[in-house]
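Shown below is the structure under consideration.
All protein chains but one are shown in place.
Which chain is which? They are A and B, in the order written, and residues in each are numbered from 1.
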Amino acid sequence: MSNIKVKVKEKDLNTIKEICKSFDNKPGELINVLHKTQESFGYLPAEVQEVVAQELSVPVAKVYGVVTFYSFFTMLPKGKHPISICTGTACYVRGAENVLQEFKRQLNIEVGQTTDDGKFSLSCLRCVGACGLAPVVQVGDKTYGRVSPEGVKEILAEYSEK
Amino acid sequence: MITNLGGFKMSQHKQIRIALNNCGVIDPENIKEYIARDGYVALGKCLTEMKPQDVINEIKESGLRGRGGGGFPTGLKWEIASKNHADQKYVVCNADEGDPGAFMDRSILEGDPHAVLEAMAICGYSMGATKGLVYIRAEYPLAIKRLKVAIEQAREYGLLGKKLFETDFDFDIELRYGAGAFVCGEETSLIHSMEGLRGEPTIKPPYPAEKGYLGKPTNVNNVETYANIPIILRKGASWFNKIGTEKSKGTKVFALAGKVKNVGLVEVPMGTTLREVIYEIGGGIENDKKFKAVQTGGPSGGCLTEKHLDTPIDFDNLLAAGSMMGSGGMIVMDEDNCMVSVAKFYLDFTVEESCGKCSPCRIGNKRLYELLDRITQGKGELSDLQRLRNMSLVIKDTSLCGLGQTSPNPVLSTLDNFYDEYLAHVTDKKCPSGECKDLMTYFVIEENCVGCTACARVCPVGAITGEKKEVHYINPEICIKCGACEERCKFDAIIVK
Partner (left out) sequence: MNKVKLTIDDKQIEVEKGTTIYKAAKQLEIEIPVLCYMNLEGLNIENKPGGCRICVVEVEGRNNLAPSCSTEVWDGMVVHTHTMRVINARRTVMEFILSDHPKDCLTCAKSGNCDLQNMAVKLGIREIPGQEYAEMSKYKTDFSPSIIRELDKCIMCRRCEMMCNDFQTVGALSAFHRGFQAAVGPAFEMDIEDSPCTYCGQCVAVCPTGALTEKDHTRDVINALSDPTKKVIVQTAPAVRAALGEEFGMEPGTLVTGKMVSALRRLGFDYVFDTDFAADLTIMEEGTELLDRLTKFLAGDKKVKLPILTSCCPAWVSFFEHNFPEMKDIPSTARSPQQMFGAIAKTYFADKISTKREDLVVVSIMPCLAKKYEAQRDEFKVNGNPDVDFSISTRELAHLIKEANLDLNKLPDEDFDKPLGESSGAAVIFGTTGGVIEAAVRTAYELHTGIKLDKLDFEQLRGFEAIRKATVDFDGTPINIGIAHGLGNARKLLEEIKAGKSEFHAIEIMSCPGGCIGGGGQPTHHGDSSILKARAKAIYAEDAGKPIRKSHENPYIIKLYEEFLGKPMSEKAHHLLHTCYFDKSRKIEID
């Protein structure tokens, strides 16, 4: 007959509470709150969503419903160097699929996964608005244009020492 | 961050800059430069010289139609919102550019943010709204930064905030962030998303102009539409409506991409032909390959062919040709692109982006994708083509929102324009363009093979056998079509068919 307990670190709890407060704890600000929260934590694990739900007085099921609706939100931690491959039309037409396959092969992970050493994670995104440079790959904040499958090794090498 | 979008070096021939008027010309983070190019003159003129209805009439007369996809007359939209009375109304700018392959909204926001802010204030004045919201993709950090700077500066200059131009008109703008959902380009979804909900569409009516954000009358236009507003009011409706075709006035910005020599943003008068855009501005097909198709309208649009090249581009002509304007993506394809794969690519996108609320879009598009996938694997049958068409028509006919109502367009347009290619896949089990790997077979050309064994050694699955200095053989049952052998062979002895 015990209640459900959600464990959160005190520091994290305070961070989330502050974020919610900065939006006046309004339920309508849920998406803005989630953006800020993900910015601080890198991802949105279940316990973080529980706290957000409680602070904004929104059922946690609804918070989860929103988090899983939008592709920008993630419940999994990303790698140190998140790799995003643009699979927008322009990139597709210029062979983004082959580039993606090469990344998967080299890293030995699927889209949405992170390498065991936590270094790289792989995701696809839809058009970064740089179609002139297609196919485009982003690693962290850095953008690479005209990437070919042969160039994948080189890109990864840039991050191997870091 | 990429700031050079690679488009502005293109031939200016045939282009007219209206929406992109200031892009690349002014420093977007300096309001003075915008003002120096007559910025905020239109807002001043509206507030001090025109009644709200005059503004609406001017926009109506200009013939401006929404640039976000459907092409609804902008003036009429404003008028409806103005006639619905409420204590609070909202002006929303849809900057959730989700069409993969279109980036004009981003360029405008990055290059000329004040034009959008000014237009929103004008819209607010015309419909009686004092609050503006820009719903922008979180994936556009530079555009967000520039918008924030622009809003701050406009506030400092008294161009946003209280009592603008010393009138009783107050107007201010806030930002709201999208979170990666293509369906939020649909205005009811966008509104739900701004309210902190899942971005699912609802049935219209009620339209946002009656019941929008927080249940209040709301006008939603996209970035490019707003970017046209200040210049129309400065130069007059009669200047604007001389540009373009009878029913589509002004210009349209296209994001030209794909297999053309020059890629980038193009702004051309409505009525320009596809040929002019692709060959005169785009410089023709890359590597002098053969033009095959041009896809307009993104996932909602269709693939047009050779026979459409001389069609003047406007809302109605594109629709009649089985495509649509959409937000202005224009992807050129050459002979190496398989049209069944292209249709599959778009369906893959739709399947991922469907919100899941209505069954035809949620399940129907998945089934379309699966069938296309089978066809590209050589598992399709002739009767499947009829099924593809029927499913497509029903999904269009029954889906809840614009996403599902247009998602089968890539399938229908390729079925219409490239039926032979579908036939080749289902009857001959061949992909004419050679893109569908499953339909390819690697062969050794006996007379060229010297038996060097290089191919056999590189084959990752051991599909190649043969003695040294003798002709080798590729076992198609084992071959995974990775192409490694072809790449390794120095004697052009391996080909793919």
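Here is the rule we use: a contact is a pair of C-beta atoms (placed from the backbone, for glycine too) under 8 Å apart; a residue touches a chain by one contact, two chains touch by 3 or more.
All values derive from a computational prediction rather than experimental measurement.
S.K.: Specify the residue from the set B:37, B:145, B:387 or B:488 that touches the hidden chain.
M.R.: Final answer for the missing-chain contact: B:387.
S.K.: Which listed residue (B:397, B:446 or B:467) would be found touching the missing chain in the intact complex?
M.R.: Residue touching the chain left out of view: B:397.
S.K.: Out of B:45, B:289, B:366 or B:429, which is the one that touches the chain we can't see?
M.R.: The one listed residue touching the chain not shown is B:366.
S.K.: Tell me which residue among B:141, B:356 or B:476 touches the hidden chain in the full complex.
M.R.: Among B:141, B:356 or B:476, only B:356 touches the chain that is not shown.
S.K.: So that we can see where the missing chain sits, which residues of chain A does it touch?
M.R.: 1-10, 13, 46, 49-51, 53-54, 58-65, 68-69
S.K.: What chain B residues would touch the chain not displayed?
M.R.: 181, 198, 200, 202-203, 205, 351-360, 362-364, 366-367, 370-371, 374, 387, 390-391, 394, 396-400, 405
The rule we apply is simple: only the chains that are shown with their structure count from here on.
S.K.: Go ahead and note the Å separation of the Cα centroids belonging to chain A and chain B.
M.R.: 24
S.K.: Tell me, which parts of chain B touch chain A in their complex?
M.R.: 1-2, 5-7, 97-103, 106-107, 138-140, 176-182, 193-199, 214, 255, 257-259, 263-264, 295, 298, 329, 331, 333, 337, 345-346, 349, 352, 355
S.K.: Can you name the residues of chain A that touch chain B in the complex?
M.R.: 26-32, 34-35, 58, 65-66, 69-73, 87-90, 92-94, 125-134, 141, 143, 145
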